[in-house]
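Every protein chain but one is kept in place in this view of the complex.
After this line comes chain A, so read on.
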Amino acid sequence: MINSLFLINPSGEMFLEKHWKSVVSRSVCDYFLEAKEKALEPEDVPPVIHTPHHYLISIYRDKLFFLSVIQTEVPPLFVIEFLHRVAEMIQDYFGECSETVVKDHMVMVYELLEEMLDNGFPLATESNVLKEMIRPPTILRSVVNTLTGTSNVGDTLLTGQLSTIPWRRAGVRYTNNEAYFDVVEEIDAILDQSGTTVFAEIQGVVEACVKLSGMPDLTLSFMNPRLLDDVSFHPCVRYKLWESERVLSFIPPDGNFTLMTYHVNAQNLVAIPVYVKQSISFFECGSDGRLDVTVGPKQTMGKTVEGVMVTVHLPKTILSINLTATQGSYTYDNGTKLLVWDIGKLNPQKLPNLRGSLSLQAGAPKPEENPSLNIDLKIQQLAISGLKVNRLDMFGEKYKPFKGVKYITKAGKFQVRT
């Protein structure tokens, strides 16, 4: 299956390599580097590259390329999914996934990779299990070890792999037992010039942070589970019970995890929380144009819209811009032609507006397409689909946990065409 892994930074340096079978020379990466040169953006590098003797499957994530070398037929998604797990694991262990972090923890990353695959086949990919084998570094732990003279080598055996619930480690103890659930919904939408919705849908995810002692068995139910059209679960969720009773019954992993993702029934009309009035025009004769954008609240269910941000990729022929914002501030990078207008909270009384002039390079033709606007926003305490958690029950343990649910709506891929 997976033969080798190379971590490559954007400038093409291979700073970590791991082989699970015979060693593959790094020169195999040349094919990849060639493809990378050809691509305009790092995102455009084809994920699967076919070389005479190997197949290279790569992902680009957090400004790093994870390149795996394959020798025989294997489902490409299998490899891609695994590479993303590697990135998530690094993120999980060290707080972020970046070149510096990997270089700082080289030996540990290497050991983790050793545990994750055996002969190229995934062995332990659950974060809870890995953490049992190789403990993440914390300052606290090193201090404790110094003071008490003990080591990190625990006195119990690793069990996760062997129990029927491989995602949860045993012997969890907390003084405060708490379980928090965040229902996060994202609106994906495309609006056209006139503000009509071309396409809109709601995708949601239930993120959990469960810190409960022992082996709790949780049941989470919704007030209106019928809203959910398509769902996918963390392996801990008992699918049969969902099928029959529409409740989520599970023994949770310890710590943070994604319990489920869902898609809201397409028949329900999607409420679009903001409207955008925009006009971007370039004059045919002169070498400049005008930009005028106003953002206002639309269907917000009485909540405040926060964290509003408008991002525009201006055409390459723009020379400079001169804009004024009535609220918030804007930044413009002339190199990438990226205009970001950070508005903040929306005030329905005084609508934020950004207007001004754009000047084009002399002699450049008028851009024929106006750039589209990407909107970012956040609404606290609201799940835009109306989904509500009904209750959370716990079995198997005697204590009373502290429970909490938080709702939040965000803009996903929210694009306004102009």
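Heads up, the rule we're going with is that contacts are C-beta pairs under 8 Å (C-beta built on N, C-alpha and C of every residue); 3 or more make two chains touch, one makes a residue touch a chain; residues count from 1.
Operating definition for what follows: contacts and distances are computed from a predicted model.
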The complex's invisible chain, by UniProt name, from "Gamma-soluble NSF attachment protein", "AP-3 complex subunit beta", "Glutathione reductase" or "Dihydropyrimidinase like 2b": "AP-3 complex subunit beta"
Which of A:251, A:291 or A:305 contacts the chain that the document leaves out: A:251
Touching residue (missing chain; options A:31, A:78 or A:174): A:78
Of A:46, A:255 or A:328, the residue in touch with the unshown chain: A:46
Touching residue (missing chain; options A:303, A:355 or A:417): A:417
